[in-house]
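As you look at this complex, bear in mind that one protein chain is not there, while each of the others sits in place.
Right after this comes chain A.
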């Protein structure tokens, strides 16, 4: 078990190093000089050069990369080119919104997907199965921003239950915060839930065909008991794998959804920083997203071993 975790941890570190290299090189290769951008098109060449030196952009590539990594390790992410404030505090402010949003969206995704997936598998080829599966087909085809606008039209404009956008913060009570994140979380979750429901359904159906299900029935267990006590745990491995991957999709989705709902979250920060060529913010935000995705997948891998006793022996 510990060998397994150790090996996974080493993979995780290697992935992060790789990700940091790619992020750094890609952003560096982008056209457009941050100093020029900041000073405006008609700034003098001397002034631009001076700012370039001040920002450290004249240093060689390797030096700048190592400086960035060193900063990451001690938690000093540098200052935003645009705002002049520390990037770390900029990100921290935004995470207060984006992390709860991601958790809410993931919770909705998992709840919807598991109920729909298990229900349809248990009623294979019956009317309920066909109906729910057609709905998931629609769900997969929906662009999330368009669905978000539909939700706003219904719940904010017509019914006036929820606000159309903006975030009230957590100071006025948790419920108000949750309320302002509800529509964005649902918009993010619907597509993911539709995909995950289909994965769950096929995973459960596959396990239902296994011999040990017949053995369990031969012992006198009813269909429902077999489903809960024998089938689900076996079906969870593919479902969790997809869940891990979906977490990445979900984070990427926040960039669009936070813009639709005017939410001051990480996604919006990334979007604005790209527009402003505030590359130091972009670089650190993207690195943070990559880290979150890698860590979630690491957790999924470790959970495999808890679910499936065979993995402890064979390793992955």
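One rule holds for everything that comes next: contacts are C-beta pairs under 8 Å (C-beta built on N, C-alpha and C of every residue); 3 or more make two chains touch, one makes a residue touch a chain; residues count from 1.
The rule is short, and it goes like this: contacts and distances are computed from a predicted model.
Comparing "Peptide/nickel transport system ATP-binding protein", "Dimethyl sulfoxide reductase anchor subunit", "FIST C-terminal domain-containing protein" or "Isoquinoline 1-oxidoreductase subunit alpha" against the UniProt entry of the hidden chain yields the protein name "Peptide/nickel transport system ATP-binding protein". Note that of A:212, A:228 or A:262, the residue touching the chain absent from this view is A:212. Touch with the chain omitted from the figure is made, among A:230, A:268 or A:283, by A:230. What chain A contributes to its contact with the hidden chain is residues 210-212, 214-223, 230, 233-234, 307-310, 313.
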